[in-house]
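One protein chain omitted, others in place.
To keep things simple, chains are lettered A and B as they appear, and every chain counts its residues starting from 1.
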Amino acid sequence: MDANRSSRIRKRLTRWGLNIALFLAMAIICLPGLWIVLNSLRPTVEIMAKPPVWIPHELNFDAYVAMFSGVGSGGIPVIAYFRNSIIIAVTSTVIALAIGMAGGYAFARYRFRGKSGWFLGLMLTRTVPGIALSLPLFFIYAKLGIIDTHFGLILAYVAMNVPFTVWLIDGFFRQVPRDLAEAAQIDGCTRWQAFWTVEFPLARPGIASAGIFAFLTAWNEFALASQLTRSTNSKTLPVGLLDYTAEFTIDWRGMCALAVVMIVPALALTYAVQKHLVSGLTAGAVKG
Amino acid sequence: MKLLTTTALVLVGATGVMAQDLPGKFDGVTVQAKLIGGQQYEALYARIAEWEAATGAKVDVISKKNHFELDREIKSDIATGQLGWCVGSNHSSFAPQYPGIYADLRALLPAEALADFVPATLDAATLEDKLVMLPRAQFDVSAVYYQKSLYEDEANKIAFKEKLGYDLAPPYTWDQLADQAKFFANPPDFYGTQYAGKEEAIAGRFYEMLLSNGGEFLDAEGKPAFNSEAGAATLQWFVDLYKAGAVPSGVPNYLWDDLGQGFASGTVAIDHDWPGWMGFFNDPASSKIAGNVGVAPPPKGSSGARSGWSGFHGFSVTEDCATPEAAASLVWFLTNEDSQKLESGAGPLPTRNAVWDHIIAEAASDPYRAEALAAFQVAAQGAYPVPRTPSWIEITNVVYPELQAAILGDKSVEDALNAAAEEATQVLEDAGEL
Partner (left out) sequence: MKPWRLSPHILLLLPAVLVLLAVVILPLILSFWSSLTPFRLTRPDSIYDFVGLRNYARLMGDGQFWSAFGRTVLLLTVALNLEMLLGLGLALLIERASRGQRILRTLLMFPMMFSPVLVGFQFKFMFNDNVGLVNNALQSLGLTNSAIPWLIDQHLAFFSIVVAEIWSSTSVFAIFILAGLMAMPRDPLEAARVDGCTPWQTFRFVTWPFLMPFAFIAMTIRSLDVARAYDIIKIMTDGGPARRTEVLWTLIARTGYADSKMGMANAMAYVAILLSILFTVIFFRKLAQSREQIAAEW
């Protein structure tokens, strides 16, 4: 009787302990982000204060208003940056997924010589640090005249994301039983039709998770973008962050406001696809 | 006959320049420009439309980036031979790295167009006998910002006099600044002063104080000469403040942004800093000490000279530009009197005499701004740029880690300076300058 009760109490305590641990962990994850949001809403004098101001005295949207005002009144061309970011991130993600699906399908469904070597080689291209690529890439882009264009950045991001998308999607196609597609082909479908009607729907979660990773990479990338973009023709939001720095000064508040503008769409997208995300990563890891 | 054609050519050339009535007419010309971006710099670019209307030309802004990114981009352009654009933002600290790519503006603009610029600034913009850029109203030289109330406090005055034997007043020499900083410091709640502790920032401060202490950074032959007695005394100043806890212990990682935020938080007594912060420090929305800020000219070193490392932004015209006259006209327009009035109205310092007079007259009703402008004007008179070697930035990159090592106590002052001088010598040798 007594032993039973004490074990119940212990269980309850453990559960509470774990809930508190979860809460703390989430707090640590979220607080730095909320700090950014808060900083964008209050005057600089409160952000860098000592003694610290924990409870804001004054909240306003001045930084956001200023951001959208014209040049000269604290504005930056945020709409152009946003448009560039969207175009570049979305297009490069779609292309990387298409190429990744083709590549992943090849690895999953065909046997050929040196397959694992090719696979590893493809992955290793991702290990090259951006800094080693930036100048030669700039050189090639300059010769081709695609500096400061959407196309240039899209190409670079497709290359950055292809290895990973190939990998995840390959794992997914392996998970789809070969017999299914073969059965469909016997039923009179072409291989192409079999792919779209049978294999693709089953692999959709994998594609979604590869997509979100590719999108976030392209959305946040800075090192290459700072080298390959120059003006409002193609500058993306992460590069735009530096518009808030001058030689000696920094407008941390404005930077935080722009950061919020960057984070919100990414967060919304993640929320929308996160269900696929979790199941999508599964197959990629186990099969492969 | 030959003589005749030569004369004719010279005449044509000369009239081509002299007859140009600025801003001139350039119908159908398109000028490609690379401009420094960022809020502080962009208000001026609104005037580009006026220039376009006046001249009939078009400006195509092909790049807008911050200072460091732009430097990187221009180097990439040089490396890959992409210099066909015409107008570029430039900076006095970066310009010596690439004097070859920019044209001499004296040959492109009439003398009277240049007459009103502060002569020392034009000198500083002259490299290899070419005027490579026209300075805009973004002139930077440091002055001493301080919290007035600390100096007006009677108890402070008495205690200071007792301890140090002279009256408490805004610092006149670097030694006084150090005395006062140590006097006011009460870490971790309050600090006497602070300095930027990395990159060109600390190397530049070291350089200007070294000169004001009678030392040399590079000697007459261009060899590093800062590992001297004056050099040791200068570096010792930084070390002592750090050891005494008179500066925040984070200074070796501070850059200008940290300095400004720190002083505005009201936790630092004295801040030797740039004019870009003038408005920020006195604005209640951004600064705790608004209304309590005094500004004094930069202190003097042991040689009796003030320090005065200056820097300025300007615009250059490339040698490869196909339409240099139009480009020069744009550069002139963006740095002319009206443009400088527009820019300096927001705070930055001008580089034209007439505009200095104008802003000082305008500040008459604003005692803070008047005091600050007076201090910066004194500073500007004694200002000089960094050594004009293409390797300056590279030298600062080998020097600053050694300065930091001495400040943090990893090395003695002498060892650090010797190591820095050795590495700097190697840099200059590798670059073929020694």
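To be clear about the criterion, a contact is a pair of C-beta atoms (placed from the backbone, for glycine too) under 8 Å apart; a residue touches a chain by one contact, two chains touch by 3 or more.
Note that the coordinates shown come from a computational prediction; the quantities given were computed from them, not determined experimentally.
For the options B:Glu199, B:Asp240 or B:Asp320, the residue in contact with the chain missing from this view is B:Glu199. Touching the chain that is not shown, out of B:Gly88, B:Pro170, B:Gly192 or B:Gly262: B:Gly262 (per the contact rule at the top). In the full complex, chain A contacts the hidden chain through residues 18-19, 21-22, 25-26, 28-30, 32-33, 35-36, 48-52, 54, 98-100, 102-103, 105-107, 109-110, 112, 118, 120, 122-133, 135-137, 139-140, 155-156, 158-159, 162-164, 166, 216-217, 219-223, 237-238, 241-242, 252, 255, 259, 262-263, 266-267, 270-271, 274-275, 277-282, 284-286, 288. Residues touching the missing chain, restricted to chain B, are 71-72, 75-76, 78-81, 97-98, 187-188, 191, 197-199, 248-250, 252-253, 258, 261-262, 265, 267-268, 390, 393-394, 397, 400-402, 404-405, 407-408, 410, 427, 431 (touch as defined at the top).
Simple rule for what comes next: only the chains that are shown with their structure count from here on.
If you average the CA atoms of chain A and of chain B, the two centres end up 39 Å from each other.
Contact residues of chain B toward chain A in the complex are 34, 37-43, 45-46, 61-67, 69, 72-73, 76-77, 79-80, 82, 91, 140, 189, 256-257, 260-262, 264-267, 273-274, 276-277, 280, 284-288, 311, 313. Chain A meets chain B in the complex at residues 43-45, 48-50, 71-72, 74-76, 135, 138-139, 142-143, 148, 226-227, 230-232, 235, 239, 242-252, 254.
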